[in-house]
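Not every chain of the complex is shown here; the ones you see sit where they belong.
Chains here go by letter, A, B and C, matching the order in which they are written, and residues are numbered from 1 within each.
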Amino acid sequence: MSSACAALIDDLVSANHILFVEGVVDGFGHVSVRHDRRDDHFLLACGVAPATVTAEDIVEVDYDGVVHDDAGRRSYLERYIHSEIYKARPDVMAVVHSHSPAIIPFGVTRATLRPVCHMSGFLGLSTPVFEIRDTAGEDNDMLVKNAALGKALAASLGPHQFALMRGHGSVTVAHSLKLAVARAIWAEMNARLQSEAMRVAALAGHAGDADGGVRYLTAGEAKGSMAINETVVDRPWDFWKSRAKAALAGMTRI
Amino acid sequence: MSSACAALIDDLVSANHILFVEGVVDGFGHVSVRHDRRDDHFLLACGVAPATVTAEDIVEVDYDGVVHDDAGRRSYLERYIHSEIYKARPDVMAVVHSHSPAIIPFGVTRATLRPVCHMSGFLGLSTPVFEIRDTAGEDNDMLVKNAALGKALAASLGPHQFALMRGHGSVTVAHSLKLAVARAIWAEMNARLQSEAMRVAALAGHAGDADGGVRYLTAGEAKGSMAINETVVDRPWDFWKSRAKAALAGMTRI
Amino acid sequence: MSSACAALIDDLVSANHILFVEGVVDGFGHVSVRHDRRDDHFLLACGVAPATVTAEDIVEVDYDGVVHDDAGRRSYLERYIHSEIYKARPDVMAVVHSHSPAIIPFGVTRATLRPVCHMSGFLGLSTPVFEIRDTAGEDNDMLVKNAALGKALAASLGPHQFALMRGHGSVTVAHSLKLAVARAIWAEMNARLQSEAMRVAALAGHAGDADGGVRYLTAGEAKGSMAINETVVDRPWDFWKSRAKAALAGMTRI
């Protein structure tokens, strides 16, 4: 059990459940938050599926990716995604890694994921793509399983709030846990909406227009809506938490 | 607690639940109805997610957007959507604002949302699009958060029953609460069906035909089906209410 | 309450529930079966949503569309769909009318709905489309609300097992109730699969090939698979019934 504040651990458990119920993670995927009482650790679940995470499953990991757990439990192979982003980005307090379905197609094409609605302004004017082959070569197993790959991913992310991972998924970051969860949900939603908007525009005969006939948020709209959404994140968080509790009521780890 | 008739408040609570369960609203979105006992107020939930609205959450708002609540609770930032439409449209008794997923792509393209089936005749021969940039400029946060923006939205709506909001969602209106709810559901359904019809027509090689190869309702069919559907709205309403009750049985606000 | 055999009424109630849970009907849509003890009546629910139909809701209708019910209850406006098909088709024992979502796009385009897999051989080599304008003119309310329109629909159906209704939905028929339900489910499934197959073929660059690059069932395969599926319909029926019972356990009519 972590030495972090119980309320923070409780939020991290909720974050795991919410991300599952909202369709962002399934058997795989993970979410972390910086420790609130020591600056050399962050919190992550041991290697269990997000839907079944409990407070007892939360372990502490340091920024070299070493798991610190009295019971000797391990965590996810890809915990370096988290450790290296935290090292590179002092502003980031929480990280989500997921394989959500609408995101993956954007990562394997040269289409640019861009905000089509007011919830996804945090995507800015474009989103970076992490190509693992650039670091690991053509013969790799696709996993960010060591510090070098984590560092390369953090470099791809740069100052952004979101990065695609080619053939794999994405990472979402924020200066709070609730906001990281919300953004991971909104990124998946935006990918669905953008793909459909591109289709509708093409079917209506406007694929040849600027931006393929889709009216994306302007830079000002992206910035403005990102700011206002940070102030209202409690409403969807509370709702998602209610829904997750109801949805997972009958589910216990086998 | 509002001074309105308990049955009306109960219907407004049901409307919130139905719109969530039928996929029209999620953590955001709202529905209002005019007060039945005073002509200067309408009813709206305080700022909670629709799925978790109870009778105690209903507050009164006046047509300047001022919330009147003994407990001092606030309501949604975008309550001006409702107040300004009610001012501009004496025939409208209820308003739904939502971000339903099939609708947004139509709002960000120049495709015209049109009725492809007998439930969506109320869309008429075309649907207006509200462009917030025309009023708020390129640097805005996308929200209809004051009376001026609400007035501009009401002007875009004009005499229609439905308007798209670019990069945001839509508003649906009707002369009864049940009908506004039904139309919001049917508009989302029509958007899904129309997009798919456009695709099937294009794949079958008919994109070059009139209307992109899709046979939409005629003006007469739109009018005729809109009229008949007003007479049968109780059947789906009762069904949606039953389904919402079952679906939300395990859900309580956190 | 009908004078028909209790087991038949029970099956008709199950048919209503199954069609709802499998996504073929929602608040609207209906299914009928011929009376087993008199040859001048068929059985249909009174005007309630399929998901909430109980044995007490089953009424008898004659082949002129007149409802015979001691309690004076009415049934669906479109009961003439059933009465006229039964008159025209002595081989038909059950009829499903629905607005299932993947079907509607095929009805409003000139794409041909055809079997792409072994469950949908009953569709044959093509499916007829009922165009209500041909009988009712351009100013109509889209509903098959009298005998003349029912007769025209039956004429469109001809000897087929399935007909599209433009801008509305479809009718499915069979020589048994279980088979009519199964076919309505399989028709919807085929429409989804066919649309996606057309898309995948086009994206792979084969839209210019014969049949748009899609390999449909041959005439022999359609006939062969239709025959074998009639012999195994009990397995999916029992499964659908189990699933419907579980899905509707918490749902009661309001």
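Following the convention adopted for this analysis, contacts are C-beta pairs under 8 Å (C-beta built on N, C-alpha and C of every residue); 3 or more make two chains touch, one makes a residue touch a chain.
Treat the numbers as computed from the prediction; the structure is a model and nothing was measured.
Here 3 copies of the chain are placed, and the complete complex recorded in this file has 4 of them.
Methods note: only the chains that are shown with their structure count from here on.
Taking the definition of touch as given, a chain qualifies here only if it contacts subunit A and subunit B alike; none does.
With angles rounded to a multiple of 5, the C-alpha fit of subunit B against subunit C returns 90 degrees of rotation. Subunit B and subunit C have centres, each the mean of its CA atoms, that are 31 Å apart. Subunit A and subunit C have Cα centroids separated by 44 Å.
Residue numbers of subunit C whose C-beta contacts span two or more other chains: none are found.
On subunit B, the positions that touch subunit C within their shared complex are 115-119, 121, 189, 192-193, 196-197, 199-201, 203-206, 209, 213-218, 220-221, 223-225, 227-228, 232, 235-236, 238-243, 245-246, 249.
Within the complex, the subunit B residues that touch subunit A are 26-28, 47-49, 51-52, 77, 99, 101-102, 104-106, 108-112, 133, 137-143, 166-169, 195, 198-199, 202, 207, 212, 248, 250-254.
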